[in-house]
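Note that one protein chain is taken out, while the other chains of the complex remain in position.
Let's look at chain A:
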Amino acid sequence: MAWERKVGKAMHFTINGKNYDADPDIRTSLLDLLREHLNLTGSKKGCDHGQCGACTVLVNGRRINSCLTLAVMHQDDEITTIEGIGTPDNLAPLQAAFVKHDGFQCGYCTPGQICSATGMLNEAKQGWPSHVSERLEGDVELTDDEIRERMSGNLCRCSAYPNIVDAIREVAEEPA
């Protein structure tokens, strides 16, 4: 890779089902590994401090802020980024719903919103409660307030929020 530095040991990663080798600085965040070393630039950097959600990816199916974790810690993990969720010619249902409902404007927060929503729908399916849940046990009903609460770690300055909620609700209501 053109922007790669040759220091330290080679590391190995599994991303979107593919194997990658890289040689990043030991201080490299998972986000910078993706963006600067593997040319997987779909994950975005909005703050580098876990404050915006633009860098959200799935690690072993769970959503995390990839700017807040070091790449070296994830060599045994299954990492899924927006590139692994769907492509322009073969969009995943959430991606298609974002287009249909105009759940974005500039598009910069969008990969993070979609990765986050993917993880969030699974959490809900598994019955994880949120701050606005009435009960801590049992099935989660994804009301608009539940979706808003669970997605509040993903900022969108273009403020497509209501359209994002519409897109997520549509997919959540689809029969599995």
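Note that in this section a residue touches a chain if its C-beta (ideal position, glycine included) is under 8 Å from a C-beta of that chain, and two chains touch if they have at least 3 such contacts; residues count from 1.
Simple rule for what comes next: contacts and distances are computed from a predicted model.
Peer 1: Would you mind picking the UniProt name of the chain not drawn here, from "Xanthine dehydrogenase YagR molybdenum-binding subunit", "Cell division topological specificity factor", "Sulfite reductase (NADPH) hemoprotein beta-component" or "Aminotransferase"?
Peer 2: Checked against "Xanthine dehydrogenase YagR molybdenum-binding subunit", "Cell division topological specificity factor", "Sulfite reductase (NADPH) hemoprotein beta-component" or "Aminotransferase": the hidden chain maps to "Xanthine dehydrogenase YagR molybdenum-binding subunit".
Peer 1: If the hidden chain were put back, which of A:Ile15, A:Leu30 or A:Val165 would touch it?
Peer 2: Final answer for the missing-chain contact: A:Val165.
Peer 1: Per the definition of touch given earlier, which of A:His12, A:His49, A:Arg62 or A:Arg135 contacts the omitted chain?
Peer 2: The one listed residue touching the chain not shown is A:His49.
Peer 1: I need the residue numbers on chain A that touch the omitted chain, in ascending order.
Peer 2: Against the left-out chain, chain A lists 1-3, 5, 7, 24-25, 27-28, 32, 35-36, 39-49, 51-52, 54, 81-83, 85-89, 91, 95-96, 98-100, 102, 104-111, 114, 144-145, 147-149, 151-165.
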